[in-house]
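For this view, one protein chain was removed and the others were kept in their places.
Let's turn to chain A:
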Amino acid sequence: MTFSAGPFRASRKAILEAENAYLRKLLAERPPGPDGIYVTGERRRADEAGASRSTAGRTGAEAEVARSAEAEEVNAQLRASEEFNRRVLASTTDCITVLDVEGRLISMNEVAVPVFGGTSFAHVVGRPWIDVWQLPESRDAVLAALEQARAGRSCRFQAALETGAPAETLWWDIVLAPMNGDDGRPERILAVSRDITDLKQTEARQTVLMHEMAHRVKNTLAMVQAVATQTLRNAHSLEEAGDALGARLQALAHAHDVLMQGAWSSADLRGLVDTAVALHSDGEPGRFVIDGPDVTLGPRPGLTLALILHELGTNATKYGALSKPEGRVVIGWNVAMVEGEERLSFRWEEVGGPQVAPPTRVGFGTRLIERSLVHSFGGSAKLQFPEDGVVLTMQAPAANVVVVPAATA
């Protein structure tokens, strides 16, 4: 905050003197009433009309004593009122500033001093308020509001103040109102400024979140479209396609529930497995044996794994271990250093099912596993068909699939 001190200092005395004269004028215009501190002109005239009646019949000395007592009382009330007003101004967290009609700082409460004044009020009295505002948009808003106030209209606007600290901008919600004289014309301008920086930051976060959400919804729709087209592409009949699509969308929907718990930015691996297993378990206990440490996946690997698990579960139910009462599926995972790189390994192993033969054609699930693991996540996948049941092992660099869990609210 820089402004030339020379001419400014010279005019400060004049401004203070003018201000004192103004305050004296206000006091002269508003003599204290008998039972209040300030009374309106209307009230004053009414009191004066009645005064002649109430004092009639009293002696001069009695009247003198009564007047003196009244004056004493009024003085006490004035002091009390002044103290009360001082406390109001000192207690509020709003910056309350009085400007002259030229827009120069005349008076401010304590909280406003460091914000608009710098080190001390005496240092800035008489300084144009507009000098505080550096950002072009804020300057425009302040100048327009001052113009309105001079024209007798109050207005409310927002303005940003750079504090000098890097990347710190304070936002203010400001009400500028004219303080009118007896002639109804603005004599002073009252500026009440409330710090809304937190609100602005929340608003900004909200906007980012909305954009992020829009992005994710579009991605989800693109994913749904790809699943639908792929399903239709590979189905033998429309009925089969309808069933398969419905089940796949349901698997995606359940995976989204797990993602929601991770604020859409992560998915708990066990949560994904439990969800997928619930969709394919027939209520018999012990159909699935699950073992693995806490691991959090990124949203995309999470959704992909959910789809993969769904395909595995569907196949196991139709042709594999889950098609027999004694069949089981053993699911396990771990994160370990392999060849100097941290990797997530995942294993799906079917036991106790019928003898399985490798499929004659490459289906949606197999292609998805291959594409996602190798292509998207830079990993590898091996799908084997030993006599005991299907075994799928997947491996991917942890850096590509594992994330730090989202903070739980």
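Heads up, the rule we're going with is that contacts are C-beta pairs under 8 Å (C-beta built on N, C-alpha and C of every residue); 3 or more make two chains touch, one makes a residue touch a chain; residues count from 1.
Just so we're on the same page, contacts and distances are computed from a predicted model.
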Note = Taking the list "5'-nucleotidase, C-terminal domain", "Xanthine dehydrogenase subunit D", "C4-dicarboxylate transport transcriptional regulatory protein DctD" or "ATP-binding cassette domain-containing protein", the UniProt entry for the undisplayed chain gives the protein name "C4-dicarboxylate transport transcriptional regulatory protein DctD"
Query = Thinking of the whole complex, not just what is shown, which of A:Ala122, A:Leu209 or A:Ala226 touches the missing chain?
reply = A:Ala226
Remark   = The listed residue (A:Ser193, A:Ser266 or A:Thr304) that touches the chain absent from the view is A:Thr304
Task = Can you list, in ascending order, the chain A residues touching the missing chain?
result = 211, 214-215, 218-219, 221-227, 229-230, 233, 300, 304, 307, 367-368, 371-373, 375-378, 400
